[in-house]
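Note that this complex is displayed minus one protein chain, with the remaining chains in position.
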Amino acid sequence: MASKQHNADHRKTYFVVWMMLLVFTVITVWVSYHNYGVFNIVVAMGVATVKATLVCLFFMHLKYDNRLNQVVFVASFVFLAIFVGLTASDELFRPVEAVAKVEAVRPPAGNQAALMEKLRNSTPSLIAKGKEIYLSQCMACHGAEGKGNGPAGAALNPTPRDFTSGLWKQGGTPAQVFKTVSDGMAGTPMPPFESLSVADRWALVHFIRSLSPNTPADTPETLKLIGLGEGVSAVSSQALPEIPVDFAIDRMVKEK
Amino acid sequence: MIQFFKIFELPRSSTMAGKIDALYDFVFWVSMISFLIIVIGMVYFVWRYRRRGVTPEPTPYITGHTPTEVSVAVVLFIIVMAIFYWGWVDYTEIITSKPGSLEINVTGRQWLWEFEYTNGRKTVNEALVPKGQPVKLIMGSADVLHSFYVPDFRLKQDVVPGAYTKLDFTAIQTGEHQVFCAEYCGTAHSKMLAKLKVVEPEEYQKWQKTWEVEQSLGVQPAQAAESSESRPTGIENPAAPRHGAAPELPAERGKALFTAKGCTACHSVTGQILVGPSLKGVFGHEVDLNDDSRITADENYIRESLTDPQLKVVKGFQPVMPTYKGTLKDEEINDLVAYIKSLGN
Amino acid sequence: MSATDHTKNYLQGGGLWSWLTTLDHKRIGVMYMIATMFFFAIGGIFALLVRLELFKTGPLFSPDTYNKFFTLHGAIMVFMFIIPVIPAALGNFFLPIQIGAKDVAFPRLNLLSWYIFMIGSFLLVLAVLSGGVDTGWTFYTPYSIRSATSVIFATLGVFIMGFSGILTGLNFIVTIHKLRAPGMTFHRMPLFLWAIYATAIIQVLATPVIGITTVLLVMERVLHIGFFDPKLGGDPVLFQHFFWFYSHPAVYIMILPGMGIVSEVITVFSRKHIFGYHAIAYSSLAIAGISFIVWGHHMFVSSQSPLANFLFSLLTMLVAVPTAIKVFNWTATMYRGSIWLQTPMLYALAFIFLFTIGGLTGLFLAALSVDVHLHDTYFVVAHFHYVMMGGTVMGLLAGLHYWWPKMFGRMYPEGWGKLSCSLIFIGFNLTFLTQFFLGKMGMPRRYHDYLPQYAPLNMASTVGSWFIGAGFLIMFTYFIWSLFKGAKAPANPWDAKTLEWTIESPPTTHNFHKEPVVTTGPYEYGEVKI
Partner (left out) sequence: MTEHVVPDHFHSAEQAFESSKLGLWLFLVTEILLFGGLFVIYIIYRAMYPDMFHEASRHLNRTLGFINTLVLICSSFTMAMAVNKTQNDRSNRANQYLLLTLMFAATFMVIKYFEYTHKFHEGLLPGAHFSFAEITHPKADLFFSLYFMMTGLHGIHVLVGIGLILWVLVRSNRGDFGSRYSTPVELTGIYWHLVDLIWIYLFPLLYLIG
């Protein structure tokens, strides 16, 4: 174990190191309130590394330790750097068109959102169209009058929703019903109907809500679910085939 | 011995195939030579210095010879660097898109390939490309990872959901090339096959023109009044000569369509339950539906199951069958019904 | 050295409870061996089922069942057999003895790592019983997130087994650094220990990353955190980076111990000093180092950036150099030796033959343009079976036969040993040489059913797998038989010079009566000074 005297001056260094750590923390916070652009990250990381080395050398006694432990500790950072470097060499250096593609996967704010916005409010013609689609796609499980007593529904567990009851498992606002129709309900036999076009699904939503006594209106909260309001949170994969080909092509041409 | 390897040869049907085969052969012979050096050396030593009696013979005290080891390392390093560089040069050619290539949108979906041409024409598990013209596939996936692999072209490219990937090739041989899915994607990964037909450029143009004319007349391809000769494959190639002497029976055409359109992915013809019900011995018999009613599986039921699959779903199955409305022509539906009828005995 | 009866050997004394709570590295090594060999049998059965399905075209099992078979074959063989078997079973047993120590540095930690390994494998067995997993042993997202099979059990099992690997690796590094007998400098250690040391370094550095990967995969399925799920904005290729950052070093965790054993066996059965001790020792460390910078060659065609492909292809080529030096040096060791063709030597020669093919076919897959053609085809399946089974398993069998007399004090039957070795060798080549050509003809991996043109080669491959099955069946029986009926083994049946042969077989609980002082290197054979 370290000798007595050796320990005595340890206590002094601990105190000094402690103070320096507190000061450095204040510095990092202070710097973060001023915007120096990319310099911010460099300062933040620099100060953090200085604090880390202080803790390592003095608190963890690495300074007085034998060479093997020092090599072992430094080696872990070397291999972590390899992991970061080579993974970044792939993820951050992909050809622009592929990265741009990822953005294009988002339903573009343009025509898609406008279409969704227009179809969001119910119209008699939409309800009529919805009824026709309902009879071909949903009647088997949800029954002719939407009471959830469809012939195929009896065997399913849980039994299909009875729309006339006014109860909604995933919310009854137009956006929420749209999301349930588009993505289905995990853990239940309700499959995603993403193969139906957006217009058909809206028609269905309005027809279904016309059966139900409880029809709450949309809030910005629920609109988020289907990508209206300011941004989109859940990217439903069916957005992909919906992309008109020409949009993807001209996006590619612009990139090259 | 060379002849022996020939039977494992694949046709070289793209500009890249020859180059990739050249590097393959080079690495093959480098490996064969080093393998023989090591193995013949080993066998000779084992035979020459085998222990004859019970007591081991005296052996020399050799602890190594650094110069030979270093020279082995250096020689090998040079060879592998050459292989790397050669591979890299060919690879850059594989990934560079040539200007003016024909762009086709490919979507990999669990267990079938959808092709979409710039004029909006859609085909499933089948694509026609002109010979000699660079083609660029813009590929996206609708669910999980897939990989578009054409062994005859020696090319493959993963299809990643959430991003587009691209695969460039220039076909130099007409004919039919098999497309595989090379990235594991679930139950029917081995059934996710497609055919890539390479035809003469004029034929390709005619193929597109006839379709575009139909479109402009506002006639839905499914209901298009088919001319008398019906085409065996879902794709009309008017100029293609009718192969086979006897006119094909609709059932035979239906059988080809059954695999071509990806039905085998979910429906077996052997009675085995895959994703969907087996179609063996179904035609003409009673079928229980999800809504506990019973109907006889006649032509109308099969036709309706192709266009609106979710209407009458067989008991115990999920309504996940995609609709073929718009991608199957009417006479193709007739062929498929004929084929399923032939399974009905 | 007649077996002194006053100190009982480590096998005797105490019932099951004393085994289950033992701190003796030899007993823990035997317990690891029993567990890993049992899982090897299960993995092997799944392999035979996979080959049975591929015997001819047309479905024998349903596609889902087949997908579960190859997934479980992969997962069990990799995580429950080939990674732990040599380091944990043979390494645990012989590392302390070969450096002249009484035990490993942390005996309690050693027992804890065995229990963690059993808990992890219990979870994987639970995954098998609850319907199996059909995602492939690589658990690629997003399919592993969507699949309805019990992926969570399997990934948690892998997560827990990872800790067992870390603790073993940690134990070995500290033991090698701190407990070597007086006089046993690093350059007087047997090459098996250099290999185990390099493997332990990889285990400690790489295994935590599979830990975080499996945790994140479970979080994807449970909390939908979305790092690797394209539906939530994540990138599935990032998962592949995480998986292969561990899994490629893991394949070197598998092969390095095999190489260590072959170095031992070749020198003893050629009665010659190893050719280039320093070259082989430091190439083990070089391979361990390079193994961390090459993982991207698994992802050349998965939309990886051209820059990354360039770097990974270049760095992967570097691995060929230290590997080639090792193979060259083993062959050179046999020059002017006195070669005694016993079963361990047969397996070592089989290792050199098969591993050379495995290594060289790696060159095809490291070259970028050829990999675009061959990736995810049966060429890759053949390559890694040649390296893993042709390499590690041959090395393991060489080590098992070489050290069996020392571990259990019984000789295995030499004739049966040679028979099963030739059966396995022939069967192996028949099974996997054909798969190289299947791959060249473009047959993709993990195919439940294949096109007719691939049928003849697949049939031959399945027949080959039956030979392998027969060979292993014979081996298991004669090993069990030898435990009870085998001839009593002398202390040094092969007249070898490393420390484990200076004590009785089976060794006493404290290995050495008097702590050995090492004065010479491990391979001082060869009397004729040239």
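Note that the chains take the letters A, B and C in the order they are written out, and that residue 1 is the start of every chain.
Here is the rule we go by: contacts are C-beta pairs under 8 Å (C-beta built on N, C-alpha and C of every residue); 3 or more make two chains touch, one makes a residue touch a chain.
Everything numeric in this text was worked out from a predicted model, so none of it was measured.
In the full complex, the chain left out of view touches A, C. Only one of C:232, C:285, C:419 or C:433 touches the chain withheld from this view, namely C:232.
Contacts to the hidden chain, counted on chain A, fall at residues 1-2, 4, 7, 10-11, 14-15, 17-18, 21-22, 25, 28-29, 32, 35-37, 40-41, 44-45, 47-48, 51-52, 55-56, 58-61, 65-66, 68-69, 72-73, 75-77, 79-80, 83-84, 87-88, 91-92, 106, 220-221, 224-225, 229-235.
Taking the whole complex into account, chain C touches the unshown chain at residues 101-103, 105-107, 109, 166, 169-171, 173-174, 177-179, 204-209, 211-213, 216, 219-220, 223-227, 229, 232-234, 238, 242.
In this text, only the chains that are shown with their structure count from here on.
Comparing chain pairs A-C and A-B by the number of C-beta pairs in contact, the larger count belongs to A-B. Rounded to whole angstrom, the centroid-to-centroid distance between chain B and chain C, based on C-alpha atoms, equals 35 Å.
Centres computed as Cα averages put chain A at a distance of 40 Å from chain C.
Per-chain Cα centroids separate chain A from chain B by 34 Å. Each of the following residues of chain C touches two or more other chains: 230-231, 233, 235, 237, 303, 306.
Of all residues in chain A, those touching 2 or more other chains are 98, 235, 237, listed in ascending order. Those residues of chain B whose C-beta lies close enough to touch chain A in the complex are 97, 103, 105, 107, 114, 116, 118, 120, 138, 140-143, 161-166, 289-293, 308, 310-313, 315-316, 318-320, 322-323.
Residues of chain A touching chain B in their complex: 97-99, 101-102, 104-105, 136-137, 140-141, 150-155, 189, 191, 195, 235, 237-238, 240-241, 245, 248-249, 252, 256.
Listing the residues of chain A that touch chain C in their complex gives 68, 75-76, 79, 82-83, 86-87, 89-91, 93-95, 98, 234-237.
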